[in-house]
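Worksheet for the structure shown next.
On to subunit A.
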Amino acid sequence: MGNRSPILEVRQLQTHFRSGHGVVKAVNGVDLTVYAGETVGLVGESGCGKSVTSLSVMGLLPKPAAAIVGGTIHFAGRDITHLPEKQMRKLRGNEMSMIFQEPMTSLNPVFTIGQQMAEPLRQHTSLTKRQIREKMVEMLQSVGIPRAGQIIDEYPHQLSGGMRQRVMISLAMLCQPKLLIADEPTTALDVTIQAQILQLMKEIKQKQQMAMLLITHDLGVVAEMCDRVVVMYGGQVVESAEVRTIFDQPRHPYTQGLLASMPNANERKGELKAIPGSVPRPDEVGQGCTFAPRCSQAMERCRHDRPPLVALPRQSCRCWLYAGEEETALEEVAHAT
Partner candidate 1 sequence: TPETAGTTPTAPATPQPAGGTENTAAPASVPEELVIGFEADAATMLANTDVNYVTDIQIRNIYDPLIDRDAKGALIPVLATEWKNIDPLTWEFKLRQGVKFTNGEPFNAEAVKFNIDYILDEKNNSFYRSRWKDVKEVKVIDDQTVQVITSQPFPTLLLRIADDLLIMAPKHTKEVGLEKAATDPVGTGAYKFDKWTRDDSLKLVANEEYWQGAPSIKRVTFRIIPEFSARLSAFLGGEIHLFKNVPVDSVERVKSSENGKIELVGSSRINYLALNTFYEGPLKDKRVRQALNYAIDVDELLKSVLNGNGTKMTGPLSKVNADYTETKDYGYDPDKAVALLKEAGIDPKTLKLTLDTPNGRYPMDTHVAQAIASQLQRIGIQVTVQANEWGNHLAKIRQHEMKDMFILGWGPAFDAQGTIENLFTEKAPYSGFYDKDVEAMIQKALPIFDPAERKKAFDELQHRLVEEAAWVPLWQQGDLYAVAKNLQFAPRPDEKFLVFEMKWGQ
Partner candidate 2 sequence: MRPEPLLEVKHLKKYYELKKGWFSPKQQVKAVDDVSFTVYRGETYGLVGESGCGKSTTGRAILRLQEANAGEIWFAGENVARLPYERMRRLRRRMQMVFQDPYASLNPKKTILQILTEPLRVHGLYSPDERVKKASEILKIVGLSDYHLHSYPHEFSGGQRQRIGIAKAVILQPDLIVADEPVSALDVSIQSQVINLLLQLQREFHLTYIFISHDLGVVRHITDRVGVMYLGKLVEQAQTEKLFQEPKHPYTQALLSAVPITHPDDTRERIILSGDVPSPLDPPQGCTFHPRCPACMEVCRTEKPPVVDLGEHIVACHLYV
């Protein structure tokens, strides 16, 4: 793992929304590193800021409601935190691209697949019309779409969900990006189709030396796909580690609770281990640890002071429980702090 270079480095990212009810701190100090060629899983519950983090990276935050108010984002060594739209556009769909959760709504219903897929090629390359078409067909075939030549001239609603997600993937892969952000790419799909798509993404990743940030709330997907995992809770990273470490030795009480509540880990028909309470809204996060109100091990301190991200051997964890155990950080952990 030694000399890999980070492709994406997010440092202390803070993205806030302004709304009629005040400021929503959707992302409140996130650190995240993705190295070339690796797959990082970003897990966490709904509303914890996963999508906002990825949109911040892509420069796709809804303007003017949302803005990056702190921290930096480096992409391939270049600071893109406040890159002007024009230059950002040159990166998007080209060096970094994104797949979205909802294949059903992520394609424009009134344009053909071909018209939409041609866009990144038109924006970022100088290929001729015929070359563009050839390239698209080739790409579609590589994601296992039959009749690629015809499908190009069809409309999204003529395709099934799985097919559309394949189209989305090939749309993202067209310019061979260095980084692919996949925001819950399979959540909306059926189990059998999900298996197909995950398989496909694995294959693609192996073929192309590409880094991937995989956003999901499904630990099973993480187990299957990722090298490293970052767990988010309430707009912050609470734990990050190698995938095996997370499953074998989760340190943060939230991660532990999450793993314990998977039905398979419990006796059939028995009481599931549950995390009490519910996810806080980003606008009602008080001081102290965001997880404290639901944490069974919470101490007095947790309610008043926000814990730091503690570097432990092979993982880092934002919890006061481990405040004393700090050890020399591994290389990648240092990056992730």
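For anyone wondering why these and not others, all candidates are chains of the complex that A comes from, given by their letters.
Basically, a contact is a pair of C-beta atoms (placed from the backbone, for glycine too) under 8 Å apart; a residue touches a chain by one contact, two chains touch by 3 or more; residues count from 1.
Source: prediction; values computed, not measured.
Visitor: Given the complex, what touches subunit A, 1 or 2?
Guide: 2
Visitor: Would you pull the subunit A residues touching candidate 2 in the complex into a rising list?
Guide: Subunit A reaches candidate 2 through residues 45-46, 160-163, 190-196, 198-199, 217-221, 223-224, 243-244, 247, 254, 257-258, 261-266, 268-269, 271-276, 278-279.
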